[in-house]
Structure formats: C-alpha cells, structure tokens
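Structure record follows, encoded as structure tokens.
One protein chain omitted, others in place.
Order of writing sets the labels: A and B. Residues in every chain begin at 1.
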Amino acid sequence: MSERGIQWFRFTAPANFYDLAGRLIPWFAALTIALFAAGLYLGLVVAPPDYQQGDSYRIIYIHVPTAWMGMFLYVLMAIYAAIGLIWRIKMAEVMAKAIAPTGALFTFLALWTGALWGRPTWGVYWVWDARLTSMLLLLFLYLGYMALHAAIDDRQRASNASAVLAMVGVVNVPIIYFSVHWWNTLHQGASITVTDAPTMAMIMFVTLMIMVLAAWMYSIAVVLARARVELLERERNARWVQERLEGGKT
Amino acid sequence: MFRPLLALLRRDLTLALRRPQDALTVVGFFVVVVALFPLGIGPDPEFLRSLAPGVLWVAALLAVMLSLERLFSDDYRDGTLEQMLLVPEPLGLLVLTKIFAHWLITGLPLVLISPLLAVQLNLRPDEIVMLMLALLLGTPILSLIGAIGAALTLGLRGGGVLIALLILPLYAPPLILGAGAVDAVMHGASAQAHLSLLGAMMVFALFATPWATAAAVRIMLD
Partner (left out) sequence: MADREFRAVDLAAERGERRLFQHLDFTLSPGQLLQVSGRNGCGKTSLLRILSGLSRPAAGQVYWGDEPIQSVDGGTGSCLGYLGHQNALKEDLTAEENILIAGGLGGARPNREAVLSMLASLGLAGYEDLPVRYLSQGQKRRVALARLLLQPRALLILDEPYAALDVQVIEVLRSAIEAHLARKSMIVITTHQTVDIDGDCRNLHLG
C-alpha cells in the first residue's frame, strides 16, 4: 500500500507540477510586464526628483528590488536545497537548481546599479561600502553553487553536494554581512551607504513596492520555466514526458 | 573511543613526515607570495608596513587553500577514505582528526614562519605577537571551513580551482578579523574584540563544520 503511494508520488508529482507550471507561467509573465511598466512609469515620470540627489536617485527603483531579491532568493534556494537533501524530494532539488541563476542575476544587477549610482553620488563607480561588498561576496557564493553543480556529472550527487554548499553558505551569509559591516565602520568612520535613501515620499514608496512585486513575478515566472526544463531533462525516460512531447504540448 | 582517532592522527603525521616536501611547499608558497608584494608595490617601508597585516593574511589564506586539495584527495584515490566510512566511529570525529593533523602540518608552520616575514615588512614586536596570535586562532578556522570545500570537490576535474571559488567567499570573516586585529594594534587600539570574535568563530567552526564535511564526504563517495 505504502509502496504504491510512493510510486504514485514518484511518477505523477513531476507531471502535475509540469502541467500546472505551464499554465501559470503566462500569468506571471503578464503580471511582470504590467507591474514593470507601471513601476517604471511612476518611477521615471510621476515621482518627483530627490531634493538632494536630483534624478540620479531614481535608480533605487531597480537597485533596491534587485538587492532584496538577490538576498532572498539565496535563502529560498538554501531552503529548497535542504528539503531536497534531507527528505530526498526531487522537486525541491529541481527548484533549488532553478533558482540559482535568477538569484545570481539579481545580485549582479544590484551590484551593477549600485556602481552606476555611485558615480554621480561619490564620483567613483565602486566604493567598498559594506552592503556592496556583502553583495559581491553573495554573488561569489551563487557562482560557487552553480560551478559545483555544473562540475559534478551525476545529477543526484550534484544536487546533494551543492545542497551542502548552499546550507553552509546560508549560515555564513549573516556572519559575512556583520563582519563586513564591522570592517567598514572601523575603516571608514561614519559609513556611507548606498541604500540609505532620503526620507521617502509616499509616491516613491509605492513605486518601490510595485517594482519589488514586479521582481517577484519575474522570478516566479523564470524559475518555474527553468524548473520545467530541468524536470524534462531529469525525467526524460519517464512515461509522462514521452506522452507530453509526442502530443506536441511542451 | 579515542584509540581510532589517535591511530588516524598518528597515521597522517607519519605520512607527512615521510613526505616532508608537501608541508614545506606550502610554507614556501607563503614566503614567496609575501616576497613578491614589495616588488609589486614598491619598497617604501612605511607603506609596506601599513599593508603588512592584509598582505600576510591574504598570503596565509591562499597557502592554506592551496594545501587543502590534498586533505582528502590522497585518501580518496587509494581507497582509504572509503574504508574510513566503515570505521565504527562517527565520521565527523574522524574528519575533525584529519583536519587537526592537516593544521599541524600546514597551518602551524605558517604561524611559526610569520614573524620572519613580518620583520621583512617592518612590523614592530607587539604587532608581530598579535599577528602570530591572530594566525594561531585564524588558521584553524581556515582549515575547518576549507575542509568542506575539499570534500565537495573530491574526484572532480579541476578540483583545486573549484575549491577556491567555493571557499574564498567564506574566508572573508576570518580575514577581516585577523588582519583587523593586527591593524588595531598598529593604530594603538585594542584588539580584544577582534580576538574574542575570532575565538568565537573558531569554536563555532569546530563544532559545526566537521559534520558538514562528513556529509559532503559521504555524498561524494556515494
């Protein structure tokens, strides 16, 4: 009885996920476009310029959501990886792997926009600000995770090994953050920080939240799409994959 | 209980003594890297002095990282690591013993040779004492964290380079604290906080990392 239950789980859960994700992705994609359009319009046209930084502050509408997503996705990835490792749930392994590139992309964008913002604010592209430095180390953690995953041929072993790395990383992220912060205050006295936004007007706050939501919707859509492809690869010998590919329904 | 661990410690130390060149290479690397820095940035004594804590720490960190590849790979290749999984003793403790042996062979010599290099970079006696103290607390952390990377790259092509990518971001906290301790003394401040935090980090690493390393070894040998 229990054996049949396991068989059922093994063979139909990925299929269900595959179909459901396929139906959801267009909706999340549409939401992404709508929210980005609204956010960019509000941020670039409606919101007033900052009284200190002028128009250059507007990059926070990209910078802050990307930085938040970069950090949050790492934690989410580690959680999925841990679930996959401990309970041996394949879907969680697939999700962890699918999240990594999107998280790395957001982290990279946060660094990029931070550098662009630094130029008009401090006259240099890069300052060793605590948050930028932490984000840089976070990007390295993502790259390490992806490199390890790619270096191991056996899928199961790759998932397990990189799950250990993700869990070690997520324990270290706060330690890294605090030590970098401490280092920064020691070396620079009163620290300059990138995201200490000036007191925000309501419209700025609303715009920021819309952009954060847009980043969320984008992440969901892209991660689901990547997870579907990964599932097809992993389960290419399973009957449900054959059925769907023959039916031309991808 | 401790007989297996002592047997393993003795084995690793005996092997290191029969091939002393392995440990000496690591020390040699440390010395050469530090010697190259003045060539890159100029001989001005005051400037070198101000860079010394960072230079010495980064060099020590790279030396430890280079030595890590061999921590498990020899045992992996000849099958003794596999047999270690069958020893009736928690794998975490065996791993910890191996890391300790590895630190005695590579980390400790770095601590002992560091005053010589510090003199070359014009550090003063009290700063040198602090450097040794910080390295004494810090190099075990480097070995403990690095062991996870060494285990995760077992049997992979290009394992050495991959270890660097996996491990170096995790080395940021000990680097900041260790170099910071020397820096604090240099600027007449107290390094108490740095050392306390380094000590706390070492205790944490001592208890947490061997289990992660053991899990990684099991996965890579599965």
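Quick notes on this one:
Definition applied: a residue touches a chain if its C-beta (ideal position, glycine included) is under 8 Å from a C-beta of that chain, and two chains touch if they have at least 3 such contacts.
Just so you know, these numbers come straight off a predicted model, no measurement behind them.
Screening B:Leu6, B:Leu24, B:Val119 or B:Ala200 for touch with the missing chain picks out B:Leu6.
Here the missing chain is touched by one residue of B:Leu108, B:Leu156 or B:Leu221, and it is B:Leu221. Touching residues on chain B toward the chain that is not drawn are 3-4, 6-8, 10-11, 14-15, 18-19, 78-80, 82-90, 221-222.
The definition used in the following text is that only the chains that are shown with their structure count from here on.
Chain A and chain B have CA centres that are 32 Å apart.
Within the complex, the chain A residues that touch chain B are 137-138, 140-141, 143-144, 147-148, 151-152, 156-157, 160-161, 164-165, 167-169, 171-172, 175-176, 179-180, 182-183, 186. Interface residues of chain B facing chain A in the complex, by the touch rule stated above, are 148, 152-153, 156-158, 162, 165-166, 168-170, 172-173, 176-177, 180, 197, 201, 208-209, 212, 215-216, 219-220, 222.
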